[in-house]
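Note that one protein chain of the assembly has been removed; the remaining protein chains are unaltered in position.
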Amino acid sequence: MNRSRWRGPLALFAVAMLLMSSCSSRGDDSSDDGGDGGDGGNGDVESSIDIDDCETDPTAEIEGDTIKLVSSYPQSELVGAFAEIARGWAAYFDKVNEEGGVEIAGKSYQIEFEDKDDVYNPQQTASNIEELVGADGSNAFAVFSVVGTANNINVRDFLGELCVPNLFAATGSVAWGNPDYPWLLGSTLAPYTLEAQAFADYLKENQPEAKVAMLVQNDEFGATYEQGFRQAIEGTDIEVVAVEEYPSGADEVSTQVASLAASDADAFFNGATLLACPDALTSKQDEGWEPTTWVSATCISKTLMILAGAAGDGALSFTNLKDPLNPAYADDPAMVAFKETVEQYRTDFKGRALDLENAIILYGYVQAEIFVQALEAAEAPTRLAVMESVHNIDGFTSDLAIDGVSFTTSGGDDPFLGESLRLVQYDAAAGHFSEIGELQDWEGETLSLTPEDLVNA
Amino acid sequence: MNRTTVRVVVGVLVAIAVLYAPYYFEPVWNRELSRAAYFAIAAMGLNLLTGFNGQISIGHGAFFGVGAFTSAILVDTHGWSFEATIPAAAVLAAVVGVLVGIPALRVKGLHLALVTLGLAVLFPRVGQKYIDGAGGVALVRPKRREFDSLLSFLADDQWQYLETVLIAALLFLLAWNLVRSRVGRAMIAVRDQEVAASTVGINVARVKVGTFALSAAYAGIAGALSVMIDRAADATNPLLAFRNSIEFLVAVVIGGTATITGPAVGALILVLLRLHTDGLIEGKEVLSPAIFGAALITMIYVLPEGIVGGLGKLFGRLFPARAAVPATAGAAGPDPSTTTTTPTEEEP
Partner (left out) sequence: MDLFIRYILIGIGNGAVSAALALALVLIYRTTGLLNLAQGEMALFSAYLSWWFTTHGVPIGLAIAFSILLSMIGGAVIERVLIRPVTAPGKSHLNVLIVMLGMFLAINAISQLLFSTDAEPMPKPWPSVSSPGDPVGRSARLLDIGNTSISWAVGALALTLIGLCLFLYLLLQKTKLGLALRAVASNPASARMVGINTSAMLMVGWALAAGIGALAGSMVAADRGSVSPGLMTVVLVYAFAAAALGGFDSPVGAVVGGMIVAIAESLTIGYVDALSTIELVVPFALILLVLLVRPTGLFGRRVVERV
């Protein structure tokens, strides 16, 4: 009885401590970067971005010698797999810092970064970003590599009003082409429309009278695939004979695939992502259905394709980056250097085991590479200049990108980075995708290939 | 110092702290506190249903969502002023509450829990199917300017905080009054002894369905307020409504079931706990949910009646009520110092 007398009050004391330790008062924040007045930006950069409504001054120079980047992405629970993207860019930034940092307009800056877990929840993303950037935008220079379409959508207003750049959003959504949001940039992930276009082009050449069945997710990701594909086959003899939707988050789609298989289609656009993708492939095999199959580029991952096994053999997709699983690149000097760097700087990361063959680590690494190049090409160390720079990327390359791939953006006409791609085909026996065919270049074409209401959503 | 004086003093201190908070804290913190406030409203709603009326629900996330989307769509697409959407959200949520409350007359206990779970699981899917929001995803995001402060000397976040807290205080007052009234006693009677209650003339069906509707309305109002604080109504996450439902229940239990201040305390603790356990261990972020879970378990062990319940006991020990019947051997009748979950012994 004596012990329990103290439990209650002790617990209440603990709770009170919890409350008090949470307090931080107004006006307490330490502001450093991008804060108060520098003079107007150097140089005569033609600004295509309207800065009149900005709540902060995007022409203010970075104070000190640190560029602060912030991010929000899933780090725990089931969706924590996306955290591997950050492992890639964190390793690269560490390397750059050690080699002297980034040089902008003659001065060297170290890259500092901070991130929070949003468990893929857009509300949490908004909360995190608002905290990390600060209500007046003074806690960070820019936002980098936020994962998820809805997640990025949920912060675009806030960041747009503050005129804080949101760079290399990790999704292929075509909404990044929306001219109302000039402070946003997508990543090298190809916009979803191009996947639809690529499959359509492939069929035009190899199966000009194809009957296509499509499996798509029930949101804008799926809608972009479906509408993009329908637009791409206009005027051809290809026709869409069946479309099935599945709810996002589902890991089992056998009924939908059974329905598609019964439609007599001889081509299959598997627009499923995460675990639904290999499940669609194995279900296809269970049905004894053998159409020409395209898999979403989001499915190009060692973990996912292994689960599909032989059912994934022959599946098509495309990519613009070298696949760390592909033995053809085992001795590639850039690949070797990449693996070494990640091992050197980020073997430990958020409590996750390291698997260098996970392609999304390489993807994150490349985003950082391109970003650093864009930073160094900026005319001044200001947000506006950096944004101008990323909107005018002129043929940047990376040694980790497939030969011949270059990344270009040009303002409002071409806001997408990943538009030159190479078709790949899965070889189940070898356990990886192999590159086939020529490099396909849709540079600058995504906007014209995509229905407008998807872009301006 | 008698009980009433202490209660009044504590109440005044808390009120001062709550009203002063927005001036003291940064916007980020005001947002978190506002979040705790609307959470508290939803938790209070659930408390009325589960704590005072004994009907379990793990579907309040769906009522919350209904309120949120009602408000967001009215503001965004139809240009309503935000404050006008709050009653609309309440009404719509209440309607859904009635639709659930009627079958709940027959379906009880765990089965009811499942049916309400179905609601929480289906809501995001229905949202994804029918709502075409910003960027093409099931997210409706009204412009920030729609929520500008109505008082010019207050910053947006301060104004939003005060509005939320004021509405919360009103709703809590309403609940307190309700619970002490005839209707409230009927609710509790139905919870404790449904058959007996019907024999004394209580219209059990009306009480149960009514409580469901009211409870849903509270959750709906909370949802509407969340649109102001979070500036979005979101259905992209298939598990969000489910998660919210569970968190409301956690807030109710941790705060103290069938108490009036319990839900508020529980909501605050929940919000703070989440903030503190996120990424607590550098390098092992995977474990954050485990720490949160461990904290919940610990709290329940140490304070099985919830925080307010535990406080009530402490209070009772420090300031014993007068005219307590001494529990001498041979004393007839029940011991009045045992805690029962009737409202008369709780903090107002």
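A few comments on the model shown:
Residue numbering begins at 1 within each chain, and the chains themselves are lettered A and B in the order written.
The definition used in the following text is that a residue touches a chain if its C-beta (ideal position, glycine included) is under 8 Å from a C-beta of that chain, and two chains touch if they have at least 3 such contacts.
Computed from a predicted structure; not experimentally measured.
Of A:103, A:209, A:239 or A:286, it is A:286 that touches the chain left out of the display. When the full complex is taken into account, the listed residue touching the unshown chain is B:117, out of B:41, B:117, B:202 or B:260. Interface note: of B:31, B:60 or B:125, the residue touching the hidden chain in the full complex is B:125.
Listed residues A:137, A:228, A:278 or A:324: the one in touch with the omitted chain is A:278. Across B:169, B:204 or B:286, the single residue that touches the chain missing here is B:286. Along chain B, the points of touch with the absent chain fall at residues 50, 103, 106-108, 110-111, 113-115, 117-118, 121-122, 125-126, 128-129, 193, 195-196, 239, 246, 249-250, 252-254, 257, 284, 286-290, 292-297, 300-301, 304.
Take chain A: the residues that touch the chain left off the picture are 76-78, 80-81, 218, 244-247, 249-252, 254-256, 258-259, 262, 275, 278-279, 282, 285-287, 303-304, 306-307, 309-311, 313, 351-353, 355, 427-431.
We adopt the following convention: only the chains that are shown with their structure count from here on.
Our note on geometry: chain A versus chain B, Cα centroid distance of 37 Å, whole angstroms.
Considering their complex, residues 7-12, 15, 18-19, 21-29, 75-77, 80, 83, 116-117, 120-123, 126-127, 130-131, 135, 149-150, 152-154, 156-158, 161, 173, 175, 218-220, 223-224, 247-249, 348-352, 454, 457 of chain A touch chain B. On chain B, the positions that touch chain A within their shared complex are 23-29, 31, 125, 128-129, 132, 134-139, 141, 143-144, 157, 230-232, 234, 236-240, 268-269, 272-273, 275-276, 278-279, 281, 283-289, 299, 302-303, 307, 310-311, 313-314.
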